[in-house]
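On to chain A.
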Amino acid sequence: MTFFSPASAFRPARLVRSALLASALALTGFAAGPAAAQEIRAVMHSGIRVLDPVITTAHITRNHGYMIYDTLLGMDENLKPQPQMASWMVSDDQLTYTFTLRDGLKWTDGQPVTSADAIASLKRWGERDGGAQMLFKYVESLAAESDKTFVMKLSQPFSYAIELMAKPSGLPTFIMPERVAKTPSSEAITDYTGSGPFKFVEAEFEPGVRAVYEKNADYVPRDEPPSWTAGGKVVKVDKVTWVVMPDAQTAVNAINSGEIDFLEQTPIDLLPLLSANPDLTVKTLGKYGYQTMARLNWLNPPFDKVEIRRAALTALGQQPILAALVGNPDYMKVYGTMYGCDTPYATEAGAEPILNGPQPEKAKEMLKEAGYDGTPIVLMQPTDVASLAAQPVVAAQLLRQGGFTVDMQPMDWQTLVTRRASQASVKDGGWNLFFTNWIVPEVWSPINNPMLNGGGKAAAWFGWPDDTKLDEMRVKFASATSEDERKTIAADIQAHAYEVVNYIPVGEYLIPATISNTLDGMLEMPVPVFWSVTKSE
Partner candidate 1 sequence: MGETIAKDRRPIEAGTGTGTGMQTDAILVVENLVIETNGRDPHRIIDDVSLTVGPGETVCLVGESGSGKSVTSLATMGLLPKGALSARSGRILVEGEDVLAASPSRLRQMRATRMSMIFQEPMTALNPVMTVEEQLQEVLTAHASMSAADRRTRIREILSLVHLPDVERMCRSYPHQLSGGQRQRVMIAMALVLEPKLLIADEPTTALDVTTQKQILKLIAEIQERLGTSVLFITHDMGVVADIADRVYVMRHGKLVESGPIQSILTKPERDYTRDLLSAVPALSPRAARPASSREIVLETSQLGMVYGQASLFKKREGTVAAKDVDLKLTRGRTLGIVGESGSGKSTVARCVMRLIDPTTGSIRLRNHEIANLSRRALRPWRKRIQMIFQDPNRSLNPRLTVGDSIIEGPVNYGASKQDARARARELLELVGLPADAIDRHPHQFSGGQRQRIAIARALAMEPDVLVADEAVSALDVSVQAQVLDLLDDIQTRLGVALLFITHDLRVAAQICDDVAVMQRGRVVEYGPTAEVLGNPREAYTRELIDAAPGRHWDFPNFRPMPAAVAPVDVTPGG
Partner candidate 2 sequence: MANRDAAPTAPAASQPVIKRQLLPRIDMADLKLAPTIAAVCLFVIVVAALLAPLIAPYDPIAMNPMERLQGASAAHPFGTDAYGRDVLSRTLYGARMSLIVGIGAALVAVLIGLPLGLFAGFFRWLDAILMRIMDGLMAIPSILLAIAIVSLAGSSLWTVLFAITIPEIPRVVRLVRSVVLSAREEPYVEAAIAVGSSLPKIMWRHLMPNTLAPLIVQATYVCASAILTEAILSFLGAGIGTETPSWGNIMSEGRLYFQLKPSLIFWPGLFLSITILSINILGDTARDVMDPKLGKKRQA
């Protein structure tokens, strides 16, 4: 660990300082320290509290899942599903899927991984994941043929099934022991036996503060080179410690002074503080970033009228919102797709209104035509989530310029998530508009994208669009047989979603990670994983 960075320029009072430094070094015990075991100290974007990667979609818990569990299938950097724990075969009629577990899979308690474990895990996954719920409507049976082989039978073809099972984010198919997977999907698991590349050190877990992972010496990686979640997960360090630092500034200072090795999300505005340090590398891991978006509530006036929703779409623009949120143009993308830039289904179909930037005058006209009566838009602003604080502030100004009356209400994120679940009218605690962010793999297809669900009050995501046409198009997409056909349907879906203003993507941004140069081999992918990484002293 370098404590005294060469980058630190000569400063006055150097004599005094070196004297003090000497004593400080002695005091801190920095010089020695039992650093025999190779340990990666990583500051993650949030503290981990929930340890069940199936009950929650929280990214930090998903990342935890990748540490201690293996997934049934993997996905490579070309977005192609690949075998991971199991390989698969699909029957010609597209109705029978046969999975075969590879050799050498073992739980950390020493038991082998069996078909029964996989089946129970898949069933639990099927209760929680949105796409999987669609899939499981068509699953007739899921049964073991042997300890190593099991078969899934469908009632009708679902060509997206393998992609769904291989997806790297949302809810990946983490496989748990059967006894654990039997936990009701509404209750969090309490047994953290896994078969992944790392073992969870339960004794050192401090919820919200720290999680410690040790290398799983019994893990047998695949032979292929690693590529995203596919390929061999070869662990090259002894220990990985995740910590959280509630103050972004502190985290940046900590990595700058060599107290930590990895900072998952670097505040873009603070990059200048790091750029001068030759011991650090700042880069975005993988090309996919985050989509930030506004969701309108279809139930409450004035957004129950599609004309007024369109006026809002016209009044908003991606550039000013991204500028306030990100600032640095290197890390933001103005792009009209709902599926994320550079994804297979990316298209700008129907995106003109948002791409044309804020058009306040036009929005005012549209409002006039729609007969907007000045009903205030209740815009919820979370104050305790840095990545969501800026969008509402800018949006409020843009909407006001576009002729809307805006009532921006600051609240903590918990209040927001509770309130956004309310289908009541505004005066009874309902709402009109809020913002949230997704990582691209969560929105990159009409099946994954949670917003593109027209199920109304019963089934749709918060905002509750009642849009049967949209749902019909999604079914068509899921059962499409060729990639080209899927692309066409995806573009139609997006055009339709813009037409009815299902939601408003307000741009994409990238968050760079800061990596100490002592680390090597960090994989470039949307999920930060710690296999393949080496650490030098």
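A quick word on the picks: all candidates are chains of the complex that A comes from, given by their letters.
The rule is short, and it goes like this: contacts are C-beta pairs under 8 Å (C-beta built on N, C-alpha and C of every residue); 3 or more make two chains touch, one makes a residue touch a chain; residues count from 1.
What you see is a predicted model; the values in this text were computed from it and never measured.
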Mark the candidate that touches any copy of chain A in this complex, from 1 or 2. 2
Could you pull out which chain A residues touch candidate 2 in their complex? 248-249, 267, 269-270, 272-273, 319-321, 323-324, 327, 381, 383-384, 386, 389-390, 393-394, 396-397, 408-412, 414-415
